[in-house]
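Attaching a single structure in structure tokens format; questions to follow.
== subunit A ==
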Amino acid sequence: MFAFMETPPILPLQASEFARQYDLLFWYTMAVTMTGGAVVYALLIYCCFRFAKRSEADRPMRILGSTKLELIWTVIPLFFFLSFFVWGVRVWDYAINPPKEASDREYFAVGKQWMWKVQDPEGLRHINELTVKVDTPMKMTGTSEDVIHDFGIPAFRSKFDVVPGRYTAAWYIPRFTDKAKGGIETHHLFCDQYCGQGHSQMVGKVHVLSAENYENWQAGIFRSTDKKKPVDGSPAWQGRILFHKLQCNGCHFNQQVGDPSPKAPSLEMIAGTVREMADGKRFTADDQYIYNAIRNPSMHIRTGWQAIMPAFHIGLATENDLYNLTQYIKSLRNGDLPYRTDKSPAPIGGAPKSSQGTAPAPATKEGGK
Partner candidate 1 sequence: MTTDNATVPETSYGPVAHHFNNMGQQHATVRLGMWLFLVTEILFFGAAFVAYTAYRIWYPKDFEAGSAALNAGIASVNTFLLLISSLTVTLAIRCAYVGNRKGLIRNLILTTLLGTVFLGLKAREYQLDYVEGLIPGNVALTKEAAENVLRARADNPNLVVNNFNENLKVVLKHNGFQGVPGKDYDPSRVQLFFMFYYGITGLHVLHMVIGLGLLSWQIVLAMMGFFDFKSRYIYVETLSLYWHFVDMVWMFVLPLLYLCGPHTFGQAVEQFKLAIGLGSGSGH
Partner candidate 2 sequence: MTATETQTETIRVATTTPGPLDYTPQMVPPPEPTDAEDATRKNYLNYDYSLFGWLFTLDHKRIALMYLAAVSVFFLFGAIAAGLIRTNLITPTGAILELDQYNKAFTAHGTIMLFLFLIPVIPGVLGNFLIPLMVGAKDMAFPKLNLASFYVWFFGALFFVYQLLVGGLDTGWTLYPPYSSKYSHTNVLYAGLGIFITGFSSILTAINIIATVHKMRCPGMTWGRLPLFVWAMYATSIIQLLGTPVLAVTVVMLAIERLFGVGIFDPSIGGDPLLFQHMFWFYSHPAVYIMILPGMGVINEVLTCFSRKNIFGYKAVAWSSVGIALVGFLVWGHHMFLAGQGYYLSMVFALLTMLVAVPSAIKVFNWTATLYGGVITFSAPMIFALGFILLFTVGGLTGLFLGTLGSDIHLHDTYFVIAHFHYTMVGGMMFAWQAGLHFWWPKITGRLYSDFWSRLAAIVMLVGFALTFLPQFVVGYLGMPRRYPNYPPEFQIYNVLSTAAAYVQGLGYAMPIFYLTASLFFGKKAGNNPYRATGLEWQTNSPPEPHNFPETPTVYFQPYEYGVKDGLSVVEKLNSGTKSDGAQTKTVGATSDH
């Protein structure tokens, strides 16, 4: 279907402080050059009509030149060109000199064929996604693992090559445009320096969040991306595959579809919350808690639930698997849990034999009693 049936954009959004400064320069240059071009075009068209040959009797004038005129159209353009230069240097100077608060809030981007690995100041890593807080100065430092890439955000009018073996940087103050809705606005992130086959695949999204949305996003409550499930090779994604393989969703399934008999607590949005134990203890659901809950479930039994979950010892889940599972569980948002295994068979390769024994189905009967 033709995407341009919707009205196409004419001008890029002004989503950063720099974009506003930049566009002033751009439109100044545009105005001057348009005027200059218009003058040339006007002269050309005038001459072409006024002096077009009409009869054999026409005789041309004999003009060899005029130093005065030439001086005029040497000096005047030069003056404007230099004005471009001066203004350009001022914009450039702004672009390369971040204020202190920007330098203090440093994001880090690693380009590799063909993805961007972005780490925010809190240390969270994302693939092809940059999530920033609006009106907050920030600095973006970049480098490359292989070839030269270019970290470009048109809406910010910002762009810089990331070079292997070196650090290069830019800085922004993200702003909302009038198109922003719901405290979030999303822009394109491009790789502008040709980097091989997947060059045009090396694109991402930049999410500008309002301060409060940003807090929630960090807390894991707010989803900046409309992607239903992570499919980017991140640990969480691996964890999701394991979650199906190990049939975890046999018990920890999605309860929003009104399944009558939940056999295990939902795992959605537990990260960082305080969990009540049957023995009265209270735990914050951090990585360690989730780790223990899988390796050795009997350590913590939540109030209102039976100890029916088998322990996933090292033979069933390596440390790496555990890490991935933990990441996945932490990433779970409302409605992210998969449905019951019998309702939705494991999508990746089905349930392996080894995990059959761990299928909690038989245990649930006793649990039910």
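Details
Assume contacts are C-beta pairs under 8 Å (C-beta built on N, C-alpha and C of every residue); 3 or more make two chains touch, one makes a residue touch a chain; residues count from 1.
The candidates came about this way: all candidates are chains of the complex that A comes from, given by their letters.
Here the structure is a predicted model, which is why all the values come from computation and not from measurement.
Among the chains 1 or 2 offered as candidates, the one in contact with subunit A in this complex is candidate 2.
Within the complex formed with candidate 2, the subunit A residues making contact are 2-4, 6, 8-12, 22, 25-26, 29-30, 33, 36-37, 40-41, 43-44, 47-48, 51-53, 58-67, 69-70, 73-74, 77-78, 81-82, 84-85, 87-92, 95-96, 113, 146-148, 150, 152, 154-155, 157-161, 163-166, 168, 188, 190-201, 203.
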